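All protein chains but one are shown in place.
Entry: chain A
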């Protein structure tokens, strides 16, 4: 997949240094990061906690300005892309507003900020509710939902503006395994249909291999990219695989080694 790109890369980072600006010194979290993500790719970001996975997503989402280096999202700065609502974000804790119903939570992107979301997009709420299996819960409040349902609402909200890049920060990290597996499959179906670029942060090797076409491995102290592993060879064209396939298990071992070597 090298050569001239007809469409801009979804994400392109060059010599990126990211971290937090302190009063006296800056705290670098990730250093010397080079990363290219093609549009439509499903990339998992794997690493131990504290290595800077969330910080990386925050930079892409324009929540944090890099210390140095370049980053572009869909060929533009994160700031420009945020203004156009081309990036959706899903938090680990769902971040639903408890005083809004499920429907109102999904429609929050229409209620705030300057946006060019059309009536068509706005009228998609029912479609999104149906797609995420939430139609029966549209008028409930978040506290009346299970953890898995709350996360579905968060995903539906992120999808409302039909973002071209979807950032997900350990969205299923707090769920039980059965719910997590089901939501993994739903997310894969969604991705196959929309081919939205997805950056999915996880600290689960199994989840990373099952979901991603590609797994980027980060390590801590100093935070850096230590491996970039292609999963497509052991999956079919729809990025499908069986969890217990020996080739998949071999990939998981490869990732585990990469993580161990780095620490």
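Just so it is clear, a contact is a pair of C-beta atoms (placed from the backbone, for glycine too) under 8 Å apart; a residue touches a chain by one contact, two chains touch by 3 or more; residues count from 1.
As a working rule, contacts and distances are computed from a predicted model.
Note on the omitted subunit: UniProt lists it as "ABC transporter permease", one of the names in "Isoquinoline 1-oxidoreductase beta subunit", "Ferrous iron transport protein B", "ABC transporter permease" or "Xanthine dehydrogenase family protein". Note on the undisplayed chain: of the listed residues A:27, A:97, A:130 or A:242, the one touching it is A:97.
Only one residue in the set A:112, A:136 or A:178 touches the chain that does not appear here, and it is A:112. Remark: the omitted chain is touched by one listed residue; of A:8, A:48, A:69 or A:83 this is A:83. Touching residues on chain A toward the chain that is not drawn are 58, 61-63, 82-83, 85, 87, 89, 91, 93, 95, 97-99, 108-109, 111-115, 141-143.
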